[in-house]
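Next up is a structure, given as structure tokens.
The complex appears here minus one protein chain, its other protein chains still in place.
A, B and C label the chains in the order they appear, each numbered from 1.
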Amino acid sequence: MKNTSLLGKMISHREWLLGAIIVLMLMGVGYIAPFFVTPGNLAEAFDDTSILIMLACAQMLVILTRCIDLSVASNIALTGMCVALFNVAYPDTPALVTLILSIGIGIVLGAFNGILVWLVGIPSIVVTLGTMSVYRGFVFLISGGEWVNAHEMTPQFLALPRATFLDLTVLSWIAIAVTLALFVFTRFTKTGLSIFAVGGNPKAAVYSGINVGKYQFITFCISGAVAGMCGYLWVSRYAVAYVEVAVAFELQVVAACVIGGISIAGGIGTIWGAALGAIFLGLIKNALPVIGISPFWQLAISGLVIVLAVIINSRSEKCGGRRILREAHQ
Amino acid sequence: MTKDIKDLPDNLNGDWRNKLMRWETLLMVFVAIAFFTNTQISPYFLDPWSLSDATFNFTEKAIIALPMALLIIARDIDLSVASTIALASVAMGFANTMGAGPIELALIGMAVGTVAGFINGWIITRFDIPAIVVTIGTMSLYRGIAYIVLGDDVYRSYPSDFAFFGQGYVWGVLSFEFLLFLCLAVVFGILLHKTTFGRRVYAIGNNPTAALFSGINVKRHRLFLFTLVGLFAGIAAVLLTSRIGSTRPSIAMGWELEVITMVVLGGVNILGGAGSIVGVFIAVFLMGLVTFGMGLMNVPGIVMSIFTGCLLILVIGTPIIWRRFLNARKMRSNSGE
Amino acid sequence: MNRPVLELRNISKTFPGVKALDSVELQLYPGQVTALIGENGAGKSTLVKVLTGIYAPDGGEILIDDAPVTMQAATDAKRHGISAIHQEAVMFDELTVTENIFINNQNRNIFGLLDWKLMRKRAKTLLEYLDVNVDPNIPLRELSVAHKHLVSFAAALSVSSSIVIMDEPTASLSHHEIQELYRLVRRLRDEGKAILFISHKFDEIFEICDRYTVFRDGQFVGSGGIADVTQDDLVAMMVGRTVSQIYPKEQTTIGDTVMSVKGLSHPSEFADIDFDLRKGEILGFYGLVGAGRSEVMQALFGLTPTSSGSMELNGKPFKPRTPGDAVDQGLVYVPEDRQHQGAILTLPIFQNITLPQLGGLSRSGFIDMAREYDVAREYATRLQLKASSLSENVENLSGGNQQKVVIGKWLATNPNVIIVDEPTKGIDIGSKAAVHKFMGELVAQGLSVIMVSSELPEVMGMADRVIVMHEGRIAARFERDDMTAEAIVTAATGA
Partner (left out) sequence: ADPVRVGLVVKSLGNGFFEAARDGAMEAAKEIGNAEVIYTGPTSTTAEGQIESINSLMAQRVDAIAVSANDPDALAPILKRAMDRGIKVISWDSGVADDARIVHLNPSSNPLIGAMCIKLAADVAGDAGGEMAILSATPTSTNQNIWIDEMKKVLPDYSQLKLVDTVYGDDLADKSYRETVALLKKYPDLKVIVAPTSVGIVAAAQAVEDQGKVGDVFVTGLGLPSELAGHVDAGSVKSFAIWNPIDLGYSAMMIAYQLTQNDEHMSIKAGRMGAISFDKDGNGAMSDPFVYDASNVHKFADIF
């Protein structure tokens, strides 16, 4: 009886496959446009994908518990607008305080979803379909529909995600930190394990003394916290806050999870999968314009890739399993 | 408590019909409130032409909501409907440049929609992948194809007869679109609630495995439902294209979520297995009334979405809390007896 | 006698429409195994759920060591030293064996993070203690049903507890594993733990239990020492009447071959399945759990594609590609997992019964509701279904009545061949007798029955011929006259 190594469990073959595809794509793009694969440029592509990575990892937790959070993009827009307006009103606030504020607002918005799912028992897709509209509507209400532009934001508000450290932006480092933190959370904490249990078999979770709703609530709070933080990072990085910030971004986030092999039926998935799925999408988004593919082709290509990825995923899921006739095969 | 079956009262499905009535009553109450509020806030509300005009805002979405309700009851979902509209519309525009007449255009739109729906269904049933996942992909794919074909171009100058589908009136203020919706709603109500097909849809939605073990060809039913949704997205594409008289690849952007909101608001369980066409029908009017009323007050669409969002949560949440309250009371009275 | 470690007084629990527990009482004593006996729906599992904090009782008291306690959640039960193995295998397929065992009882390292290394080691020790040979690092989904159940034992044992509850633990275990389980139960008993053992099998009860408690329709009927009663006494208490014959196999005239299967094979599940089925006979399929019998039956029913082989039904080639094909040609299948495969729990009884033959009950696609209801009532009556209404959802029925609905829905299609897979698994003795009697009537009417069963008495009592499977192949065949228990078990274990 050979012990499967921890690494083997952490990174299943699905993630290897996805990683290999990403490397192949990089090589392909590098062949056409060599500058794309220079370290500096890759760092920038990563920077551009950072927000998607963080959101995908947080969304994964929600999906693990058999829920879905469609309100993340609206959360980004609302939190982003809140901190932008806050920055206009109190320009002296340090960026770190703004960051914490954004996480706080995000948690509140996430917790609202979570409460409705947990205590009222409305299916999450309905709740977040609702709050997706509600939160974005509130962006309009608090801003009066007006934009907050770069020149209204203070330099320290704008500087945080842009500052670089060891050739990577702070935004990238935050994404890496969030990903690692969530990895430790999923693998080495009781809460993380319970989240897998809740999605894998809610009934069994109840029988094991795990409160399903509570853990769903927790994942919504995490998703909200990450979305809120991304709200600040987004607004600061693109130096503008307006109603339509990140519109329809939730679908990209869910798509990243799907590509990363997170089972929409709950209970199956890894942080690496979600992160790789996000990187994959980000790579497409960044590479296509560079290799000179007409912008009109971008959408169709990413759609096709999603469809192919899920088909490949489903195939690799099906192999393996149980065999009664083991002797006959030897 | 339990009795031998011989002694049972012969009540046909009385129990769940009661439940159903309660749900739809709730929706009707909301409709009445919306109606009354509208008459109060605007002197223009009760004008037949205004009301007729208002129906154009939701009729195409409502038409897709009918088969979508069946699909969701059967535990599936299709997020690609809006993109299917774009694809079908582009196909019609292209056919128009080749000189197709109004009827051919309509047929082509419906055919393309059907094919798109079939492809969704085929991938989903063939590879056994959750529908939400596949249709997130085809949502980009179909609209992407529309962008490839059309780019920054536009198809316009459809034949003038073609305008009838989306702009024509059948009788007085009754538009062709709206009449079509009313007829289709009746057809779907009968289909879901009176036929073997409808019963099987419920069976699949409640337990696909047991449905399969009961001899129902689950895959074929699901495939059919996806194709049906595609066909109706095609019909919606015909109506919409005819109504706005032009095709751009961004047509009908974001409609998928509005259609699903209508269906869910109508009491269809997003997790499958339960729901009625009557509920969806009322929900369509509820949404129409609310948005029309707010439109009369020039409330921006984005603010309306706050209301529809709240309405969605409220309408789904109220019966859940209400049921829980009733159960708790029943428990108490039971244990007290 | 010493004092009970756990005592229940006047516990009641009501579900909408059902009084599952009506002021019941129960005592568990340290170092003793107490059997909880009762028909399906008597409230046994409900009691377990009350005891483990999954359901809150409507009234009554739970005393542990004479102190009243309240159970709000499953964690409270753990705190009070109660661990349970539930009737349904409530485990996590996607988690590893170790993760399953320690799902609510983890070890942490000095950083407060989970210490998987230690837990894996403990899991291994536990599994060795249970004599289960599985790798603690593989996901649970790769295990057989029986092994999954054994892992759930390990999970229950991973916490130190003074009270162990086992709800039908042997239902999916093979003969060998049942023996292992007995050893385990005795060992726990000798360690001074109080054990509650729920089972429908009297041989087990008499083998390892010290005391009994009987429930009927949610009410307490009686309790005492096992040594003081006979099986008939217990049965009488359970059903309130005596059950004369458990296996009412009538001698029927067996006719010509109805179905013949030749060389049926599947790439990974079974191979070279040959047999004939004759009119009016019950053909038994025996084997250990996991022998592949269900897979063969599902292939006959058109659910699993086969790689080679041929079948004939009523003299015509039979090649079902979907269950619908099989039903059309008169072959139906009552699956073993009635909750997931057999019944649609969230639909009313009458809709479940008529589902396979809706076509016949409709005119050009429109369902004739009145006729539908008549058909449902007819079969519900024939099977003596107990329910509050035909429009009641199947989920509200007890296990035995759910099984009746599933059998009823297939009989309503007037089949020639009916395959029943573990027809009496987890069914009480009363319902069991009803099902057996009914099978006897069916063959008397000229139907042919294939009965898959893991219960030897059932197979030997009911079947005209028995086919024994082992690891996906036919290991032996027996005629009614030359069946012996030893021969059948030997063939099934592949010895």
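Note that contacts are C-beta pairs under 8 Å (C-beta built on N, C-alpha and C of every residue); 3 or more make two chains touch, one makes a residue touch a chain.
As the structure is a prediction and not an experimental result, all values here were calculated from the model.
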Displayed chains contacting the withheld chain: A, B
Per the touch definition above, residue among B:37, B:57, B:195 or B:209 touching the missing chain: B:57
Full-complex contact with the absent chain, from A:86, A:118 or A:140: A:140
Of A:138, A:157, A:188 or A:234, the residue in touch with the unshown chain: A:234
Touching residues on subunit B - with respect to the absent chain: 42, 44-45, 47, 49-50, 53-54, 56-57, 147, 151-152, 154, 156, 163, 166-167, 243-246, 248-254, 291-292, 295-296, 298, 300-302
For subunit A, residues in touch with the removed chain: 33, 35-36, 41, 44, 48, 140, 143, 145-147, 149-151, 162, 234, 238-240, 242-247, 285-286, 289-290, 292, 295-296
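We take it that only the chains that are shown with their structure count from here on.
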Centre-of-Cα separation between subunit B and subunit A, whole angstrom: 30
Computed distance of Cα centres, subunit C from subunit B, in Å: 42
Set of subunit C residues in contact with two or more other chains: none
Subunit A: positions in contact with at least two other chains: none
Contacting residues of subunit A [partner subunit C, same complex]: 1, 3-4, 6, 9, 184, 187-190, 193-194, 196-197, 200-201, 203-211, 267-268, 321-329
Touch list for subunit A against partner subunit B, complex: 116, 120-123, 125-127, 129-134, 136-141, 145, 243, 248, 251, 254-255, 258, 264-265, 294, 296-307, 309-311, 313-315, 318
Subunit B - residues contacting subunit A, complex: 79, 123, 127-130, 132-134, 136-145, 147-148, 151-152, 249, 254, 257, 260-261, 264, 269-271, 300, 302-306, 308-310, 312-313, 316-317, 320-321, 324
